[in-house]
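Here is chain A:
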Amino acid sequence: MSSREAILGAIRRHLHRGALPEDQAAMLRARLAAHPRHLIPARSRLSRAGQIALFIANVEKEFGSVVRLPDTRAVPGAIADYLAQQNLPSEIVMAPHPALQAIPWAERPLLKRRAGRAEASDLVSLQHGFAAIAETGTLMLPAAPERPTTINLLADTALVLLQASRVVGAYEEAWDLLRAERRDPLTGGFMPRNVMLVTGPSRSADIEQTLELGAHGPRRLHILLLDDDEAARATPESAPQ
Partner candidate 1 sequence: MFSTSPAFKENAHKAIADVGLQKALTRTKPHFQGRRAKAVEGLPEFERLRDIGRDIKNHTLANLDFYLETWAGNVERAGGQVHWCATADDARAAVLAICERVGAKTVTKGKSMISEELAINEHLEQHGITPVETDLGEYILQLRREPPSHIIAPAFHLNREDWEESFRRAHTDLAPDRVFRERRDILTEARAKLRARFLAADVGITGANFLIAETGSSVIVTNEGNGDLTQTLPRVHIVLASIEKMVPTLEDATNMLRLLARSATGQDFSVYTTFSTGVRREGDLDGPEEYHVILLDNGRSAMLGTEFQDMLRCIRCAACMNHCPVYGVVGGHAYGWVYPGPMGAVLTPTLIGVDQAGNLPNASTFCGKCESVCPVKIPLPKMMRHWREREFERHLTPSAVRTNLALWGFFARRPGLYRFATRIGAGVLGWLGRKRGRLSRLPFAGGWTAGRDLPTPEGKTFFARYASEQRRQRGAS
Partner candidate 2 sequence: MLQASPRVALFVTCLVDLHRPTVGFAAIRLLEQAGCQVEVPRAQTCCGQPAYNSGDREIARDLGRSILEAFGGYDYVVVPSGSCGGMLRHHLPTLFDDDPNLRARAEALAERTHELVSFLTDVMGLERVAGAASGSVTYHDSCSGLRELGVKAQPRRLLEGLGLTIKEMADPEVCCGFGGTFCVKYPEISTRMVADKTADITASGAETLLAGDLGCLLNMAGRLKREGSAVKVRHVAEVLAGMTGAVPPIGEAG
């Protein structure tokens, strides 16, 4: 008997049954296919503008920062300004994503760029945000050839370009975007090799339970939020706490 059969057999024996009857298995398959949502907390059930405000407040609560930009033309300048402010060299590694490549970089010729995966020597990286979740100020970064995982991890300063129209309220809504928009070349499903949900910069409290930023991943997380969502520009219904 294989160890697979041994373990499955032990589970069934202790549950006092054999393999599931077909009708029950069919019910479970239907549950997987329907993947029903559970309770979604009320905190993100807001207008578009309210969700954006909640997202920003949560990113800042988790020690990240956000700058709102009217369009992609403002991106190079915003990056150059941020790097200067932080005393960082004017050099970034960026994900080879079409949306990043389409930015009019020429306006800032002094900002050096390399497209590809990140290396340990890179100080600043620029990632493309697939979506974000207002509920906790969380970025969703699924791996893809145009969105390498190392870009999320290796540089000390992580920049992420995110469209306001891609900020959703709850995680469930971000999963739905992934389900709707992505096809995996290997499995035919939607799940890529890796999905990172990132909430603020890296940190550790392992030394005396006291928070220090920048443990192994980025010490700074700066989000460039493109205001491409008309509804999101309105005044939010109430200021999030």
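A quick word on the picks: all candidates are chains of the complex that A comes from, given by their letters.
One rule holds for everything that comes next: a contact is a pair of C-beta atoms (placed from the backbone, for glycine too) under 8 Å apart; a residue touches a chain by one contact, two chains touch by 3 or more; residues count from 1.
Please read all numbers here as calculations on a predicted model, not as lab measurements.
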| item | value |
| --- | --- |
| Candidate number, among 1 or 2, whose chain touches chain A in this complex | 1 |
| In the complex, chain A residues that touch candidate 1 | 2-4, 6-8, 10-12, 14-16, 19-20, 24-25, 28-29, 31-32, 35-39, 41-43, 58, 62, 96, 116-117, 120, 135-136, 138, 143-145, 148-150, 152-154, 171-172, 175, 184-187, 189, 191-210, 212, 214-218, 241 |
